[in-house]
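All protein chains but one are shown in place.
Per-chain numbering from 1; labels A and B assigned in written order.
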Amino acid sequence: MSMLEVKNIYKSYGTLEVLKGISFTMEKHETKVIIGTSGTGKSTLLKCINQLDPPDKGKVWLEGQEITNPKIDINKIRQKIGFVFQDFNLFNHLTALKNVSIGLEKVKKIEKEQAQDRAIKELQRVGLKKQAHQYPAQLSGGQKQRVGIARALAMDPSIILFDEPTSALDPELIGDVLDVMKSLAGEVAMLVVTHEMGFARNVADEIIFMEGGVIVENGPPKQMFQNPKIERTKQFLGKISTLYGKE
Amino acid sequence: MKKEMKAISMVLIISVVSLAVVLSGCTEEEKKNKIIVGTEALFPPFEYVDEDGEITGFDIEMVTAILTDLGYEVEIKDMAFQQLIGAVQTGIIDVIAAGMTITDERLEQISFSIPYYTSDQSVLVKSDSTITITNYSDFADLTLGAQTGTTGALWVEEHLMNDTWLKEQNINYTLNITLDTYVSYTDAVQDLRIGRIDAVIIDNPVGNAFAEEGATKVIYVISTNESFGLGVKKENTELLQKIDQALEDYMATEEWNNLVLKYFE
Partner (left out) sequence: MAIDIVLDSFPQLMKGLAVTIGLTLTSVFFASILAIIMAIGRSYSRQPIPFLILIYEKIFRGIPLLVLFILIYFGLAQAGIIIDVFIAAVIGLALHSTAYQIQIFRSAINSIPEGQFTAARSVGMSNFKAMRHIIIPQMLRLSIPGWSNEFTIVLKDTSITIAIGVIDLMRQGRYIIVREPESALYILLFIALIYFILVFSINRGLSYLEKRYIISGLEVNNTR
């Protein structure tokens, strides 16, 4: 069975149906990027996966367990699904170090010293060891996001969900974050919603193009960018390509 | 998380239970032998707090003497004068000993013992005041002060400010008196000192006590013939009978005479 299986997800907000039957799978260490116009439910899909906003219909399996089942201990499951937010959502009253270690200490019940050691390692991994004792308010956007990634990594997740991780960043800071994400490719499964086509093209194992609440097309980057099967995909990516310049 | 919820509910339950125990522990102590006497210790020489922090005074010594003779343990509780009647009615105190005048109004709410002291109201002014009172019309245009709910205040309202009564005294015009009432007459005397009011209407013995201090003087005594009594709850007829008898006996003793001399010579 695949590591992550998403089957027939439907989600509505009031009368507006945002997700109209989304299905796909992911294997361990895969990187998949979801692209599409804004407001097509991409973020909603991510929240449906980790049950922060459960779907109306449809099921999700993680490592063989059906996590959409209400009887399941969702808090335990969430330890395996990392989440990186567009607005970072770092814990304001904690240092960068504590931000990363608190999940280990309070959720995984790891001893403080061990947790701290692990946290330092993760911060090092994202290039922020020096900022360990600074507070979020003292960090730049890019640094905050990298701490967010370290925080997700520390929990040893099977997969990390990225919800437009660079959309709130100044252009010059985007690079550092994307570099970190690139370094993770292949080590942990990543499902990334983003507008960063460069990243999609270079790092993704598969690109999923969503529009109108459905998956229009999906496939490896080469195919999607150069030989999309669906006209709409061609349109969308064609426009984007001209925006970014053909590589 | 379930464990934590359990822990919190335990803490809450324990707190509520202990609070209930503490509260109930405070009710009805061995009431058989203990009498709680309520007063406002701001009324020398009847009741006040001495240098050692003890509540004492004419009323206090008297009521302690007769109650102890009756075999009771006496506890004195101090509170605001205005709360005394409510307190005796609800059982917070058993007896009121607070220089309280027996009035028809108060008799509707509580019972009084036989009178143990008669008093008049004095008009207290500053030592250097030029006000003189020879008859009631001399009160015209004055600003008077008195403690809220006292017979002094009541007297001013029902007489000096009452046109019908004034007519009976052959005064056919309003005296244009302003009456300021105070939570405590000590505040009234303060205002008197700084000149905000012209005179304070206050029970004679207390007025005299103040006048002795030197800054004030009594210029007139209004004969009101008030009597002080000890107050008890209406339903407490048994206690009242005991107190009346004890009081009567006490007032015939040498001890009583000495007490009067001590405080009122």
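One rule holds in what follows: contacts are C-beta pairs under 8 Å (C-beta built on N, C-alpha and C of every residue); 3 or more make two chains touch, one makes a residue touch a chain.
Everything numeric in this text was worked out from a predicted model, so none of it was measured.
Undergrad: Looking at A:90, A:149, A:177 or A:224, which makes contact with the chain not pictured?
TA: Touching the chain that is not displayed is residue A:90.
Undergrad: Given that one chain is not shown, which residue among B:189, B:202, B:219 or B:232 touches it?
TA: Hidden-chain contact among the options goes to B:189.
Undergrad: Which residue, B:68, B:90, B:135 or B:225, contacts the hidden chain when the whole complex is considered?
TA: With B:68, B:90, B:135 or B:225 as choices, the missing chain is touched by B:90.
Undergrad: For subunit A, which residues reach the chain that was dropped from this view?
TA: Per the touch rule, subunit A residues meeting the hidden chain are 50, 52, 75-76, 78-79, 81-83, 85, 87, 89-93, 102-103, 106-108, 135-138, 151-152, 155.
Undergrad: When the complex is taken as a whole, what residues of subunit B touch the one chain not shown?
TA: These residues of subunit B touch the chain that is not shown: 1, 4-5, 22-24, 26-28, 41-44, 48-51, 53, 77-80, 83, 86-87, 90-92, 184, 186, 189-190, 210, 213, 215.
Here, only the chains that are shown with their structure count from here on.
Undergrad: With chain centres defined as C-alpha means, what is the inter-centre distance between subunit A and subunit B in Å?
TA: Computed value for the inter-centroid distance: 78 Å.
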